[in-house]
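Okay, structure first, notes after.
For subunit A:
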Amino acid sequence: MAIFSKGIVLAQHKEPAFSRPIVRFVSTHTDTRTIGQPPVENPDALEVEEIIDIARAAAIVDERDGKLLYRKLVRSRSRAVAVVCDAVDDEPYVSSKISPLLKFRQEVAGALALCQRVAGTDNAFVMVYKMTTGLETRIPRSLEGYRVVRLGGGYPAEPHAGRLNLGVGRKLIVGAGALIHLYRAVCARKYQSTVFLTVAGNGISTPMNLEVSIGMKVSQVLDRCGFVDEPARVVCGGSMTGCAVSDLERTCVHHTTRAILAFQEYERDFYYNCIGCGRCEQVCPAGLNPMYIHRFVENSFFASLARFDAHLCTGCGTCSYICPSRLDVSANVAIAKKYAIDHFIESDGEGDDLED
Partner candidate 1 sequence: MNLSTVRKYTKKHSVVAGLLLKNPVVVLGLDLPFVIATSTSLRNAAAMSIMLLCIHMFTLLAARFTAGRMHRWLRMLCHIFVSTIMMVLTRALVVRMFHQDILNSLGMYIYLMGVNGMTIYQALAVKRKTPLLQVLAAAFQNVLGFVLVMFLLSFVRELLGNGTLWGVVIPLPAVFPGLLIPFSGFISVGFLLAFGRFLNKRVTAFLITESARTDLRYAQLRGENRDD
Partner candidate 2 sequence: MELFAQFFVTALTAVAVENAVFARALGINKTVLFMKSPKMGILYGAVLTWMGVLSSFLVAIVNVLLEGRTGIMYIRAPLFSICVAAVYIVTYLVAHKWKPKLFQIIKPALPVCTFNTALFGAFYISSTGSYHFLQTVGYTLGTGVGYTLALLVIYFARKRLAISPVPRSFRGLPILLLYIGLLSLAIYGLLGHGLPS
């Protein structure tokens, strides 16, 4: 999306969580379980099928899109032109991909080598988000011999991760956490029992990156980091796309949980209706017109929605962020997207979990 990649510049509140060491906060009886086989001494001797079997047996889920890693490997075996380690943390407060990447460099490098063998290509690199605000830890140019590509641009940068001009063909894009777990599964025969997530927000006393066991309650994680004050909102996921948690006791950390944010102020006041300033149209990275989609949905006027291509929405939430009237534009656009996919679009099944 060359001309439509407008994007918005957000204040990245990644510090201090980004520079602090990653704390392991795991429950022991899940952490110690392993796959039945003995560990291999040199991973380079493994066959491609063995790697895929290990990935399947260790039940590794790519936190990037919540898909099983071995499926992606099978899809892209000896077909991809490049292997990309995705550490693009473009949402504010979230650094749960980039900071493990910087801490476990050997794991990432080894897993990248494995993925290269599976994909049958020698083109592999790491992709990070070019952060404008100054970080205390500087991001190296290269990481264990792999080139580190910095992805610039405004907020919705992750959709463009697959769109670097590496020539036509498929790219195998795997999140950093999944790579680390893959290497652990190969070398130490461990299940993926943990995820990396960021706990931050102005409601948290000590923001940090944690490695948390899957299935742990949100309340436990929050207690580990401590509150400044009673938070008004607890968000499971990124600050732009995450969903607010209503019951902390019954919500658990799962594979794709990137962050747990606690905010004090309550941001929302419905005061105006849309005055048609057109800012949402200016910032929409997909080139849609969220204002008209919003109005059509508000007046339940679905028949004429076909011309707005609501199914191209990437759900980045930029329109709601920019809206001066604090309207829930993105929620209505999501409704319109669902309607459009049901009524106007016939979905093509194949190849949707690999970036073309």
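How these were chosen: all candidates are chains of the complex that A comes from, given by their letters.
In this text, a contact is a pair of C-beta atoms (placed from the backbone, for glycine too) under 8 Å apart; a residue touches a chain by one contact, two chains touch by 3 or more; residues count from 1.
Keep in mind that this is a model prediction, so the values were computed, not measured.
Candidate 2 is the one that touches subunit A in this complex, out of the options 1 or 2.
Per the touch definition, subunit A reaches candidate 2 in the complex via residues 273, 292, 295-296, 298-299, 301, 304.
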